[in-house]
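As you look at this complex, bear in mind that one protein chain is not there, while each of the others sits in place.
Think of it as A and B in the order they're written, each chain with its own count starting at 1.
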Amino acid sequence: MLRLPSFRLEQPDTLPQALALLDQAGPEAAVLAGGTDLLPNMKHELRRPSVVIALSRVKGLTGIAEAADGAIEIGAMTPLAEVAQSALVARALPALAQAAALVAGPQLRQRGTLGGNVLLDTRCQYVNQSHFWRSALGFCLKKDGTVCHVVAGGSRCVAAASADTVPALMTLGAVLEVARHDRTRQLPIDAFFVADGIVNRRLEPTELLTRVRVPRPAAGHRGAYGKLRERGSIDFPLLGVAARLDLSEAGVVEHADLVLTSLAAAPRRVAGAADALRGSAPGHAPAEFETAVRRVAELARRQCRPLPNLPGDHEWRGEMVPVYARRTLLAAAAGQGPVHHV
Amino acid sequence: MGARDRHGIDPPWGEFRHVGQGSTKIDGLAKATGAALYADDLSLPLMLHAKTLRSPHPHARLRAIDSGAALALPGVHAVITGRDLPVRYGILPWSQDETALAVDKVRFVGDPVAAVAAVDEDTANEALKRIRVDYELLHPFLDPRESLARGDPPIHEDRKEGNVSKKVELAFGDVDSAFAGAAVVIEGDYDFHGTTHAAIEPHCVLARYGPDGVLTLWSSTQITHYVHRALSRVLGLPPHRIRVIQPCLGGAFGGKSDPFSLEFCASLLAIRTARPVKMLYTREEVFYAHRGRHPMQMRYRTAAGPDGRLAAVDARILIDGGAYSSYGLVTTYYSGQLLTGPYHFPAYRFESTRVFTNKPPCGPKRGHGSVQPRFAFEVQLDRLAERLGLDPFELRRRNLLGADATTVNGQRVTSNGFARCLERVEEASGWRQRRGRLPRGRGLGMAGSMYISGTNYPIYPNPMPQSGIQLKLDRSGLVTVFSGGNDIGQGTNTIVRCLVAEELGLQLEQVRVVAADTDLCPVDLGAYSSRGTFMIGNAVLDACRKLRGTLVSAVAESWGVDPRRVRFVDGAVVDLEDPGRSLPTADAFQLAEARFDTLGATGSYNTPSLGGDYRGGTIGASPAYSFTAHVVEVTVDEETGRITCERAWIAHDCGRALNPVLVAGQMEGSAYMGLAEALVEEHEVNRFGLHRGPSLLDYRLPTSVDTPELHSLIVESLDPEGPYGAKEAGEGPLHPAIPALSNAVFDAVGIRLQHLPFTPGKVLKALRAAAAERRPAVAAVSGT
Partner (left out) sequence: MLVRGLRRKIGVILQLQVNGDVHEVDVPDHWTLLEVLRYRLGLTGSKQGCDKGDCGACTVLLDGQPAISCLVLAREAEGRSVLTIEGLAPRHVAAGGCGVDPVQAAFDASGALQCGFCQSGMILSAWALLARNPRPRPEEVRAALAGNLCRCTGYTQIFDAVARLATAGAATAPETSPEAVRD
């Protein structure tokens, strides 16, 4: 059996304990928040932490609650299955519910957590392989090497951001609550990701993501998630699309957003999408709305050029960008989704 | 074939009590409760764990190996390299080109180089990292066309034909004249990509070398007997000092039908350390062990008369064999020899060339060597039907080979239920009402096929039986059957139990099966070429019939009645003319034992002399052929290019269905596997010479939500030589799935998919190319 490298396991019971442990261990530590990404990566020796800090016993990190201001707060250790099945999330944040329901397969959604998914490591066909495989190829920028196998001569890692829930959270304007032993900070999720495949998250080694706070969208909020993958289960996204439409009482789009993932090292917001969609009225003038949607799909196509960083046909992934952009927006407008082939 | 190899199709006691009933499996509850023991479930006191060091280079010469630092690591008990196991082996006697560990060269990324035994897996892994290997890199061959074009540097140095592994050219009838005079000729190029078995159980062995000098190897193999022979050869141990046992096996599909490196390495390490040694492959290593379906580049020409009657078939096939020969010689023959049914054609020529490349070695996967040509040929037929304006069913009906026929290449076909298979899928799918009338984007396609029930040629030529059975009757009324057969999940042991119970009039629980243990069981050649039910079944009937007379006469004598009045049924013996008189089986056994002797019998099966009178004419010759027809229904999303297989109807002629539940399971599993190969699975080596994704994440097996509705329709043409008329069901039903899918896509959206796998990207390109033409359907045919 493929074995985990050895490490010391810490299982703190409280957040301060966890933060103190993290402060002591620093970059030597890995945080286990479900383990469905971390443990395979450790088996592949992509990470060899000397200390693993498991958060499963830490109290207060799970649960979905409505704050006084109507915001929805989700503990970082809340299982993805719980996010997917929550009536509150489904009603208020449909794109997030849909995205969470499409992560991996049923068992991994029980084990995997929202925080873990947000912090999912970037993925690449030349990275997510065993140590033997990578040594045979020659190590790359992401881990232990100096070259890129995706882009010949490339000096920047282009491993793909692959978390399904992130684009949904970005359209929803989520705020990440990040704790360190000496302070807590609130970080808009938009400012959290950087286009660096080696580490695409702005999280210090001694910080923990503790909570995801999502402002309550207005009553006319519509959202949907589209996921492109080969199989109907288990697979990571080859493309993820989150769409948001906020309709006025009159049914006119007041605000819109479209965020894509699995293309590059950071998720990408389609520039100009909001402007193109604002003012259209899917219910009253569907043809005009569809024209606007097609315009946004075209913007998405132009702004996104997938690289061969993930397995499979990257040109096809590129062709699917406008298709999934359009379908996801239409699904959102119709109060439907997810956009998924099964 | 002697008289004892034919047992007729009739029930032994007037009516079948077990055959056809679909009883549960002999090991079903053991598997359902977790009690069944697979190779990695076994452990022994003092057991060491072994790991393999593998080549990181696709092609290189080994200059030196330094394992000193590994041996020095505490907990490491032994390190072996190619020098310790230099004797070559290979499944076929004519192409012994493998060694357990590389001796002078490595030939693909993953080729085994050294093995370590240590106290635990972590220590063994740590030791591997301390072995230093000095390689001299050689040019890697990743494209079979390059291997065909040049033999330098040679992948195998002692071959006469450069990097060609095997070439077969055979012609039957006057092919050129037939083409010259044909009303229609369809030509096409077809690509079949590589796929692998991906049984969920990784390969695993446990070896023990006892103080008595006997080596025992528990191995996840589907060919116990050949592993036994290969171990003896490579280790230099006489075979009587080797015992090979196959524990419960977690799937194989042909992927465990070669001797593998781990079997030799664990054995030698057990000998060297005097401790039991286990070796379990990681999933990645299973992909390197491979022996999966050969990629083939095929060019077909099909000639027909104006009425659609086939006149000739001409094929040229380039086969990518990977780094070693494995079953490649047979594959090369099969690529041509197994195409000659279920349709008759009077002239046929094929030229098949297998070449070596620096990739994991290919071998036999379910439907060995014939799934690829069948794909190409059945699409050719669909195009022919289209060209002639014939319904695809009608075209096939005009070309039926029929029963009791001889194929163009000299194979004897006896029972043949193909016409009935066509009827069943045509009816069940609503073909006549629906085909061509579905909305655009939705379509139906069909295809047919034929497959062997074992072959008459054992892997090493010998005059002995292919299958042996031994029965031991106990005073308790229990019959223990010793069978060499490998039950790999397909249910061989369940069939053995069923047949013994039927023959001796027992309840199923009165039969125990001991199988696949070379110390205890007579030889059966193994679970390959769909030979199990046919050959082991016949051996069982042979053994049982030797005992029946003894048992009946003992009872008849005791009762003082005519033996014809004695019937064994459901665990009892009854007097047909006196309903008041009966005995439990146990009493009958005791009477017979007292009257005659300790009760036991052996039985065997060997094939008749079969095949064409030419070199290679026996390869593909089978005592019985199975037949299959599929209809597949698809939807095609023309915007994404994604094909969804909605449902498939599978009609399969398996002769008599001894256990219809098992037959249906084989049919459904086969269809699933074929459709998966067509749509999502791809065993591919990337431009760097590495397997592109040796994991079950990147090699994608369809999940429960990806699998279509599968409808199995069993057709029973009672075969004159099969046990009670049975034939194979394990491999044949896979074949039509892939061409039927391609043909359904044509019906749905008017494009011809001839290059596997049918990825959405390729579909989109084909749709665009078709849209660029004014009349897409016609263009697709003439444009190839």
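Operating definition for what follows: contacts are C-beta pairs under 8 Å (C-beta built on N, C-alpha and C of every residue); 3 or more make two chains touch, one makes a residue touch a chain.
These figures come from a predicted structure and were not determined experimentally.
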Omitted chain - touching chains that are shown: A, B
Candidates B:348, B:431 or B:672 - the one touching the absent chain: B:672
Contact partner of the left-out chain, one of B:109, B:198, B:599 or B:753: B:198
Per the touch definition above, residue among A:9, A:68 or A:87 touching the missing chain: A:9
Full-complex contact with the absent chain, from A:58, A:108, A:178 or A:323: A:108
Residues belonging to chain B that touch the chain removed from view: 22, 24-25, 27-38, 40-41, 43, 74-75, 123, 197-202, 248-253, 282-284, 488-491, 661-662, 664-665, 668-673, 695-697, 701, 703-705, 707, 709-710, 712
Positions on chain A contacted by the hidden chain, ascending: 1-9, 11, 32, 35-36, 39-40, 43-44, 52, 54, 56, 104-108, 110-111, 232-234
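Rule of thumb we're sticking to: only the chains that are shown with their structure count from here on.
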Euclidean distance of C-alpha centroids - chain A vs chain B, Å: 43
Contact set on chain A toward chain B in their complex: 1-3, 6, 105, 125, 128-130, 132-133, 135-137, 149, 230-235, 311-313, 315-316, 319-320, 323, 341-342
Touching residues (chain side chain B, partner chain A) in the complex: 54, 56-57, 109, 121-122, 125, 280, 282-284, 637, 639-642, 644, 680, 688, 690-695, 697-698, 700, 702-706, 759-761, 764
